[in-house]
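Accompanying notes for the structure given below.
With one protein chain withheld, the remaining protein chains of the complex are depicted in position.
Per-chain numbering from 1; labels A and B assigned in written order.
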């Protein structure tokens, strides 16, 4: 087949560790692995199109590929959020197990197909838990959340709203200013190493864990289906397998760089806190309510949710027995 | 701010412009509405902390409507910014020629590209009944997206009116 140049607008700056660096790695690996027959040119967010326009641009063929996370499309397809991050959902290992060896991938592609998007989807990075948020005050009971203005993204936002939090969805670059000026009282963004770049530790001194809303986050490479069809089987395999390798690379990078940042944050006076049992239980109860609403409102959301839940119920037997309990250190 | 009267009169073009300005005067209320929405939001957010996202989205909806439809209004008031370093010294006929050529070869192709592509953009949004990406946000996103083709159509009309005006003036002899 002819040489392929994947012109790839990305949703996260390639300087953001584990969020944007994986796709840069992919773009460096592709030409090497394919002996130059597959190349990828990445365009930083907004350079060609904004992050939220990537699906439209790829599907219509204005660009032949794009890198984002499915959570961005939940306004177009409510179920998309489930392929990005699930509150109280699977960790990275379990998530990948469902995607690659359960029905995850076929449902993922089915979602785009049945909604008429002309794209081939390939998971191309995954990161481990995000932090649960940065607060200016201690949160010990659900009532402490009431009346807060908080930046919160995705399905978790619906949970927070049920607890009396007003959520908004500021983009990364605007969070610090809003937090500093008090326009928001709290925020979540990503993992510690990424949050550090925003400077959140300078304003909000209480950093809560675990990230119940995002235990693992999947990022996707979208390829226009016509462009995909024109590629040779070999080229397709190279793209798919480079992305699979990128899943490994991304989680390894993400896992490697958090503890140092957290240790430094502690030195700078940040209180690293673990949600108490009451809080975690409350979040989970409210999440269950959200699920009931979402599954009632959208049949495909229900289909994916049911499949994921069935898989997880089976996995439980293994998970509950196989792993050592984790060390907790408050 | 330039006044519409700064352009020489040409009957048909005048009435088209007047119509566009009437539409504009109506849509300009979006900014008054915007002020009220923002005040409401500030009060709600401080007082009741509810309904925040809808008001946040309503804000840029209203702003987008004002900005996009304003393009045609500013065209009829001859307000679009020019570098008048040399332009201000040109003869009237030279200005007519520049206007006609720039409309034919720059403005209309630009509007056409946006207009044609925006049709797909809106249709796509309508097809999947696009909703705000925020769970408690506004529905019917195709509605606000359809502002693009509508406002571009109105801008095209304003530009064609200007094209007609300058063509008439060019061939009319000295004023």
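Please note the rule applied: a contact is a pair of C-beta atoms (placed from the backbone, for glycine too) under 8 Å apart; a residue touches a chain by one contact, two chains touch by 3 or more.
Operating definition for what follows: contacts and distances are computed from a predicted model.
Of the candidates "NADH-quinone oxidoreductase subunit N", "3-oxoacyl-[acyl-carrier-protein] synthase 2", "TRAP transporter large permease protein" or "Butyryl-CoA:acetate CoA transferase", the chain left out of this view carries the UniProt protein name "TRAP transporter large permease protein".
All shown chains touched by the missing chain in the whole complex, by label: A, B.
Considering the full assembly, A:43 is the residue among A:43, A:206, A:274 or A:315 that touches the omitted chain.
Only one of the listed residues, B:19, B:54, B:114 or B:128, touches the absent chain: B:114.
Where chain A meets the omitted chain, the residues involved are 5, 7, 13, 15-16, 43-44, 46-50, 52-53, 56-57, 60-63, 171-178, 180-183, 196-199, 202-203. Not every partner is drawn; the one left out touches chain B at residues 1-2, 6, 24-25, 27-29, 31-32, 34-39, 41-42, 46, 56, 59-60, 63-64, 66-71, 73-74, 77, 79-88, 90, 95, 98, 102, 105-107, 109-110, 113-114, 117-118, 120-121, 144-145, 147-148.
Heads up, the rule we're going with is that only the chains that are shown with their structure count from here on.
With centres set at the average Cα position, the gap from chain A to chain B is 37 Å. On the chain B side of its complex with chain A, the touching residues are 45, 49-50, 52-53, 56, 120-121, 124, 127-128, 130-137, 141. Residues of chain A touching chain B in their complex: 52, 56, 59-60, 72-78, 115-116, 147, 149, 155, 157-158, 161, 164, 166-169.
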